[in-house]
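For reference, the structure is listed below as structure tokens.
Every protein chain but one is kept in place in this view of the complex.
After this line comes chain A, so read on.
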Amino acid sequence: MRLEKCWFCSSTVYPGHGIQFVRNDAKIFRFCRSKCHKNFKMKRNPRKVKWTKAYRRLHGKDMTHDSTFEFERKRNRPERYDRNLAENTLKAIKKIDKIRSDRASDHIKNRLKTGKVQRQKEARKQLEQGIHLVKAPHALAQDSSLCLPKIKVNVSQAQTEENQPMEE
């Protein structure tokens, strides 16, 4: 029993799911669900379809080269069973997984950082330049802090008297 990767979107195909297509040249295409299968039949290139892993890796959205990927490699020769080795492997898988996911999220954070900085810069600029839209320059000269003036509304007495019976 093996977990395979979907050819189109690169997600894992669990047993009992999906479809396998074998071409005449004996190349096997595995799909995780009919969405990927139908896209394949439409002859779409996964590298151009935004939501696939292939696209994301190609366009640098996700981490591509990392030493954690080298741990997982398909081995064709079976190894003799060794309990200690099995134990260590199971523990190691968890750690490697955590490290890999941390690195991946870091990658994404880094990628998004420039955007954040840019947005901050833009924000500051706007604050500087557009403050006249919400606070008059005269008021700004008087009170140079950026707290916005509060709107004061005078409420007449007659209105309050009318409201009283309603509140009761």
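Simple rule for what comes next: a residue touches a chain if its C-beta (ideal position, glycine included) is under 8 Å from a C-beta of that chain, and two chains touch if they have at least 3 such contacts; residues count from 1.
The criterion applied here is as follows: contacts and distances are computed from a predicted model.
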Listed names "AP complex subunit sigma", "Nucleolar GTP-binding protein 1", "beta-aspartyl-peptidase" or "Integrator complex subunit 4", matching UniProt entry of the absent chain: "Nucleolar GTP-binding protein 1"
Options A:Ile19, A:Ala54, A:Ile96 or A:Ile131, residue touching the unrepresented chain: A:Ile96
Given A:Phe21, A:Trp51 or A:Phe71, the one touching the chain that is not displayed: A:Phe71
Chain A residues that touch the omitted chain in the full complex: 1-3, 12, 67-68, 71-75, 78-83, 85-86, 88-90, 92-97, 99, 102
